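Only one protein chain is missing from this complex, and each of the others stays in its spot.
For reference, chains read A and B in written order, and residue numbers begin at 1 within each chain.
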Amino acid sequence: MITAAMRRCLGAYAALVCLLAVLPVLIIVIESFTASDYVVFPPSGFSVKWYVESLQREEFLDSALLSLWVAVIASVVATALGTLVALALVRFRFPGRRVLQSLFMAPLSVPGIIFGLALLQFLASWGVARDMTAVIVGHVIIALPFAIRFVTVALIGMVANVELAAQSLGASPWVVFRRVTLPLIRPGVVASLVFAFILSFDDVAVSLFLATPGTMTLPVRIYVYIDQNYDPLITAVSAIVVMVAFLALGAIERTLGIGRLFGLR
Amino acid sequence: MRRFLTSRHATPWLLLLPASVLFAVFFVAPFITLGINSFYDYGRMTGIIHVFTWKNYEKLWLDEYYLSVIGATFRLSSITALVTLVIGYPVALYLTVASPRAKSWVIALILSPLLVSVIVRTFGWAIILGKNGLIERVFTAIGIPGTDFLHTEAAVVVGLVNVLTPFVVLSVATSLQSIDPAVPLAAASLGASPLRVLSRVILPLSLPGILAGMLIVFGLASATFVTPAVLGGAKFKVLSTLMYQQAVILQNWPFAAAIAVTLTLIVLIGQGLQNMAAERSRYGASLR
Partner (left out) sequence: MATVELLDVRKSFGAMQAVAGVSLRIAEGEFVALLGPSGCGKTTTLNLIAGFLEPTGGDIRFDGTSVARLPPHRRNIGVVFQSYALFPHMTVAQNVAFGLEMRKLPKPQVTERVRRALDIVHLGQMEDRNSRQLSGGQQQRVALARALVIEPAVLLLDEPLSNLDAALREQMRFEIREIQQRVGITTVFVTHDQSEAMAAADRLVVMDKGVIRQVGTAREIYETPVDPFVAGFIGQANLIAGTIDRVTGGQAQVVLEDGTRVVASCRPDAHAGQAVMLMVRPEDASVSAVAPPVTAPSATPPSGGNALSGTLLRASLLGATINLGVAVGERSLSVSVPRGTALPPVGSAVFVTWDPERALLFPA
């Protein structure tokens, strides 16, 4: 029971909230094209010199490369493991199924910063060095709940009985998976890869504790940098990070639709 | 054993094996370590001392300064939950009447901060709220100079609300969607004005979504690190920033572990309440 006038007001309000939601990113992108040597609003002049500069700073390049590697490996591993788990949870009934399901969803409930600290203290107590592998493992664990969820949605949405049909036609379980299941859950797998990639590429909380000067991911590098000073250089670096995330975002929207990932509709 | 492994009953367990091992070693074990460490002593010269003590918890829960940090954490999370509700509720309401196209746009835009690196987003707010930023320019233009909001609690709330609003919107929207569309119409047919329909029918029926959304926001806000660290500045302390300071700068791992355990408890209690609310609203729905 909402009148047309109320509806228009609500629409205008929603648009305003949407604008505020993207405002900080908008500001970063605008500022990154400034010609001045310090951050000021509105930016003075237009130049791409800060992008040029950021690509020449070795510490940022190294961090960006490291972040890319970590995100690629973590998203592939998380998606592979998540697919196996989703298959087990959706296609089989066995004792302890509910318990395992909650266990794999637990990282959603635990703040990243606490998990990062726990992993740090755990590795240290066993005398294990913090390296890229540690960061990857941390990211795999926080991405796994999403991977399981995406693949589960895809599995549940599959046409009924096609796997049984393939089996009856003589396909072994592995062939059934490769020829029938995998092609049909591909959207969920792609969404999982992309989402895990973003999650890993953007993560600060977990990486913060695991990073060493030699293994500093890009977001951690930015955090450390702006802790001391901020200048247009870091806005250019940040803008690049945003663009990477938004390319991935576009991929998700095209494969699944964002609303569905969050259970709306 | 061999027969078991080749039989069909083994399949789910084989599928679950890699992830389970990973979780046992790198998720469950680290939290056990954290729990144990929180009961160890610490000396500035000696590092971790492996003797059992309640000292860390006594310090955190009884000392006036640390109590004030716990208080600040609760305060920040509560204010954030309230503000996200006030800002997000009308948006959720709009989603129920919007065209499908408008709806998917609003959802995409509202959710977009979640997919942008927290550090970038927070940095953006620092530029907006800080010296010579957008806000100061606007206020100066209307004759109120010197409004640098950076490094205040308000700045932290703004940063948190920005990223946490989608949780309230989605939670409330789900709740609103489940209302039988005939119910508000029935109220209107009985003579209720649109505003009264909203306050007497729609609002009470969306209460479960409101509650769930606020509890989610409370839990997430209480444990964020980057936003209070960057927007709150060095003097603004909540449990997460205190924990980072103790762990990384002061290297007092047992105390940091005690803070982590306390923070986990706060988050888990929030989640428990949220599950209870969800359970009760489902019960209510089944009664209807």
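Note that in this section a contact is a pair of C-beta atoms (placed from the backbone, for glycine too) under 8 Å apart; a residue touches a chain by one contact, two chains touch by 3 or more.
As the structure is a prediction and not an experimental result, all values here were calculated from the model.
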Chains in view that touch the one left out, judged over the entire complex: A
Contact with the hidden chain (one of A:9, A:26, A:132 or A:184): A:184
Residue among A:16, A:129 or A:165 that touches the chain left out of view: A:165
Residues belonging to chain A that touch the chain removed from view: 159-162, 164-173, 175-176, 179-180, 183-184
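Definition applied: only the chains that are shown with their structure count from here on.
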Of chain A, residues touching chain B in the complex: 1-3, 6-7, 10-11, 13-14, 17-18, 20-28, 31, 39-42, 81-82, 84-85, 87-88, 91-92, 94, 100, 103-104, 106-107, 109-115, 117-122, 124-125, 137-138, 140-141, 144, 173, 198, 201-202, 204-205, 208-209, 219, 222-223, 226-227, 230, 234-235, 238, 241-242, 245-246, 248-249, 253, 257-259, 262-264
Chain B residues within the chain A interface of the complex: 9, 11-13, 15-16, 18-20, 22-23, 26-31, 33-34, 37, 87-88, 90-91, 93-98, 102-113, 115-128, 132-134, 137, 162, 165-166, 170, 173-174, 184-185, 187-188, 192, 194, 197, 219-220, 223-226, 229-230, 240, 243-244, 247-248, 253, 256-257, 260, 263-264, 267-268, 271
